[in-house]
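Notes follow the structure.
For this view, one protein chain was removed and the others were kept in their places.
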Amino acid sequence: MDFKDTPEQAEFRKEVQAWLKTNATAKTKDGGRTSQEEAYERAKAWYQKVYDAGYACPTWPKEYGGAGLTQIHKVIWSQEVAKYDEPDGYFVIGQGNCGPALMHFASEEQKTTLLPRMASAEDVWCQLFSEPSAGSDVAGLRTKAELKGDKWIVNGQKIWTSGAQHSDYGVILCRTDTEVSKYRGMTMFFIDMKQPGVDVQPIKQMDGGSHFNEVFFNNAEIPDSQRLGEVGGGWGAALLVLMNERLAISGVQPDGFPEFFELVQTLELDGEPVVNNPVVRDRLAIWYTQHAGIKASTNRMLTAVAKGGMPGAEAALGKLVGAVMNQDIANYALQLMADTGAICDDALAPQKAHFQKSVLFAPGIRLAGGTDEVMRNIIAEQVLGLPQEPRADKGMAFKDIPSGNQH
Amino acid sequence: MDFKDTPEQAEFRKEVQAWLKTNATAKTKDGGRTSQEEAYERAKAWYQKVYDAGYACPTWPKEYGGAGLTQIHKVIWSQEVAKYDEPDGYFVIGQGNCGPALMHFASEEQKTTLLPRMASAEDVWCQLFSEPSAGSDVAGLRTKAELKGDKWIVNGQKIWTSGAQHSDYGVILCRTDTEVSKYRGMTMFFIDMKQPGVDVQPIKQMDGGSHFNEVFFNNAEIPDSQRLGEVGGGWGAALLVLMNERLAISGVQPDGFPEFFELVQTLELDGEPVVNNPVVRDRLAIWYTQHAGIKASTNRMLTAVAKGGMPGAEAALGKLVGAVMNQDIANYALQLMADTGAICDDALAPQKAHFQKSVLFAPGIRLAGGTDEVMRNIIAEQVLGLPQEPRADKGMAFKDIPSGNQH
Amino acid sequence: MNFDFSEDQKFIQEQARNFLSSECTTARVRQTLEGEQAYDQPLWQQIVELGWPATAIAEDQGGLGLGYLELCVIAEELGRALAPVPFIASVYLATEAIKLGADKAQQDSWLPQLAAGEWIGCLAAQEKPGALKLGQLATTVTAGKLSGKKTAVLHGAIADKAVVLATENDQPGLYLVDLSASGVSRKSLTSIDPTLPLAELNFDGAAAEKLADCKDIQTLLDTLYDRAAVLLAFEQIGGCDAALAMGKEYTVGRYAFGRQVASFQAIKHKFADMFVATELARSNAYYGAWALSADDAELPLAAATARVSAIDAYYQCSKENIQAHGGMGFTWEFDCHLYYRRAQALSLILGGNPQWKELLVERLLRIKAA
Partner (left out) sequence: MNFDFSEDQKFIQEQARNFLSSECTTARVRQTLEGEQAYDQPLWQQIVELGWPATAIAEDQGGLGLGYLELCVIAEELGRALAPVPFIASVYLATEAIKLGADKAQQDSWLPQLAAGEWIGCLAAQEKPGALKLGQLATTVTAGKLSGKKTAVLHGAIADKAVVLATENDQPGLYLVDLSASGVSRKSLTSIDPTLPLAELNFDGAAAEKLADCKDIQTLLDTLYDRAAVLLAFEQIGGCDAALAMGKEYTVGRYAFGRQVASFQAIKHKFADMFVATELARSNAYYGAWALSADDAELPLAAATARVSAIDAYYQCSKENIQAHGGMGFTWEFDCHLYYRRAQALSLILGGNPQWKELLVERLLRIKAA
């Protein structure tokens, strides 16, 4: 056990630090929010710069646009870049989820062509799994792909697709057979998002923002050569993508602690910072142990991956704990501010109304990427090996499964 | 809405106060624990005294040994007697659970004979429902009663029976048919506990005490005249008993608050009472709102019952909340004492080691009378009307239901 | 002993519920939420015509001469319906402040106007984050002119008059200020619940009339806040009920893994916990309602208890209703966030939970000592 760098790692860190010093934007106290479109353009530019310098997708083989390094190098990169104000996680879904799917299932030619363009963010990718009637039960999806000649014709609707409006390609999971049981009737593809049969509509969130989209497919086409894996093998392929997603988002998801720690030291009530209040300290201690525990757990997982292991379902715990504490922290922060806590003006509320915004965005974090309840199921079944619930849809042909108010 | 007595209620309260002043034992600071046998004898004597004065079972009709009064009078009685050191709840299971079962199902002759003897605690009653393999799933019970002539022959085992060692009678739920589905194959009786085929064995609890028993039936006999309700109608009868149990125990179950409130005012750390510590005050506020909420909820339920309603499944909430906070309070009290919190000697630990004892007894309160999980199911299904889980044993003959490691 | 509302009170509640369920749908609430208006003026007018603002005003002062219990059941329905009207500001706060601090002549003049909805009142007390401290007020009155800045004033941007907390010769007192008069400027603030909008009020020598019967201002404010805390608790439990009902309806109708989402134990137990929190809050609110209506010495403790449990319950119910909806709960389109925003807003008016917990404990210890 050694939480410090090896000499080789220290060398890499120094190199990264030097490069960032010259190339990355320093953090400022009042960063100033940019529009979504500006943020996208900035991210494209940043990724290209990183790619040109050879730091993009550090763990990918060089021939596919990566740096051929280990997970630990990636951690070092992330630690260092986090000190700057750069959108380094902007295209995490493409690189973290879609990339490994291509790596595993695509042809050598596709990989050599597409992966470097993904690494440089020249091509933007999205992931198309969730549907209005397939949330926690992802395998309940209904978007249909039918083979006509050597093309698949896609009809249906996906939802909660981050970045679909900018995407060149998407990895999509479709139902290709409704006569077999639900897990056996799916197939995975990658699809050209810029074709006529694809319509992207933003979803307005409860906080007023629009980070996600609905995507409608109306006779969209996919050449069979863009199939990822076997026909009917989509569920296995999807699990591989989801496993990589956990690795990609681990340690990236906000838990609210750093901002809260800043707040309690700066917010003054009755002339002293609230951190002097023992009740606040009690909360601070609890949340710090969770924050530190998530961080250390992520590092343990990365150690395992660096040694050649697979990212385990254990990663679900960071998502679960972080999302819940993030919401409770935001709520508690407002409570501390009392009456004025309800004021959301950037200029008036502490930290540019971070906590007010967080209160309204936090529920989404508990839902995106699997609800709290799904995380607990994953831990119970995949980590602890507990028995599944009796399955109401077991062995049924997909078309016969009861579906209630979903249409 | 009026939380004060009506003139008639005030009159009754005065009368009760006067009687108690002459007849009940005052509380002392160090009550001094008595042995279980002494406690039993004291309770028998107290109940007889209350019966002779006409205050026993206030809501029962006079012809069955009660006082013919309302639930509100019973509340007044309970409030007043709680100011004294008398074991007024000792026989609550007989009077609260078995009494209503007799009232509903027994013959007039049985009622006139047995109920007054139950009211005076001349006869002691117990309830025999739970079994080693039928806990949360009470209807999974296996103790068998077979009709031979006009007698039922009972074989099997009951568990968690309070007061079985002192009982003259027990209300027992038996399986009388294993060929039908589980809820339809049970019948309720009352059984003579002093016969040869009944063997009572105390259970040693995790805290070292023995408040409960196992009861073994080996060809014990029950005349068919002691059947309560129809053959095969035992589940409906049991639900009636359990509904009355909720009413009987509501407001009686410890939630730990009064003792904690005393502790924080008397325990001094660094020269001041711990109640001056804001963190302790924060906990105190949370637990007080729960304590007050349970009390007020119980009173609301009693108002409904006094108006002729049935005790609802809502009572489950007091059990659920009270049991959990009782355990957490005890744990927190020990934490406050720090190193010395682990010392259990009556003479050394505050309040005669109340919290140390409570830490070890508290888990039982979360289990007895239905686990936390059963309480939540009751609320979800019976109060909120949510759908049941898919039932693995639905429609199966009892003998075919999978039973795992239970034998 | 009777721990329930009377049949008459339940009838008033039923009437209120029927009225609001047809006139104050969430579609209507959204008109205010989405900024088309600062409050629902036609709805407010109907509410005035129904006499709700007059409920707890004496008959000889133009009111209906009912009591706080009647106001509590109306509050529960306003909370359930998320009514986007200045009822809290004008009724629980301004009217009650006047009942507590104005002298007979002032009351005889103002209360009939408030009862008739002739003007909308609000309370301007808070100047900065944290609990209100009388010793730290910066708003002052000199020769009948009031100057200073107040923030987080509920419905302050649309109220006609404000009851303002200020000091005169270092003595704190309450003053009625006409907000359309000169020397007053106001600014709408972005509020976490736009249906309960906040404002900043700036006074620069605005004409102010002192509420003439304010003696012990701390006690007066405590009583005012305690009364409002009980009434808000009813709004909160109304909201808890609505959020729970919404979650139930959705998950009973939605299927996953071939069965109703509401049949999963994780969801059922979530709802059970929401129900438990709501019932504890409701029972505590009932106790508060009784203490309020009976003007009992237990009001301070009962009010703090009601408030603390109502804040916790509504936070829980509104956030877990979102959770039970899954992704759709996070959309603007679904109504889940209306309850969640309202839960936040109601918990912050009068100060948040930390300060009410401290009040609760102070009062509990005071009773114990007495």
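The letters A, B and C name the chains in turn, as written, and every chain counts its residues from 1.
By definition in this document, contacts are C-beta pairs under 8 Å (C-beta built on N, C-alpha and C of every residue); 3 or more make two chains touch, one makes a residue touch a chain.
Quick caveat: nothing in here was measured; it's all calculated off a predicted structure.
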For the chain left off this view, which of B:G233, B:G364 or B:P387 is in contact with it?
B:G364
Please pick, from B:T59, B:Q95, B:S130 or B:N244, the residue that touches the omitted chain in the full complex.
B:S130
Among A:D5, A:E122, A:D168 or A:D345, single out the residue that touches the unshown chain.
A:D5
It is residues of subunit B that touch the chain not shown, namely 130, 132, 135-137, 140, 159-160, 203-208, 267, 269-270, 279, 327, 331, 334-345, 348, 356, 359-360, 363-364, 366-368, 371-373, 376, 389, 391-393, 396, 401-406
Absent-chain interface as seen on subunit C, which is shown
264-266, 269
Interface residues of subunit A (partner: the chain not displayed):
1-6, 9, 72, 75-76, 261, 265, 275, 278, 281-282, 284-286, 288-290, 292-297, 299-300, 302-304, 307, 314, 317, 320-321, 373, 375-377, 379-381, 383-390
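Convention: only the chains that are shown with their structure count from here on.
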Distance between the centres, which are taken as Cα means, of subunit B and subunit A, whole angstrom
51
Whole-Å separation of chain centres (CA-atom averages), subunit A against subunit C
40
Two or more partner chains touched - positions in subunit C
259-260, 264, 267, 354
Specify, in ascending order, the residues of subunit B that touch 2 or more different other chains.
278, 281-282, 390
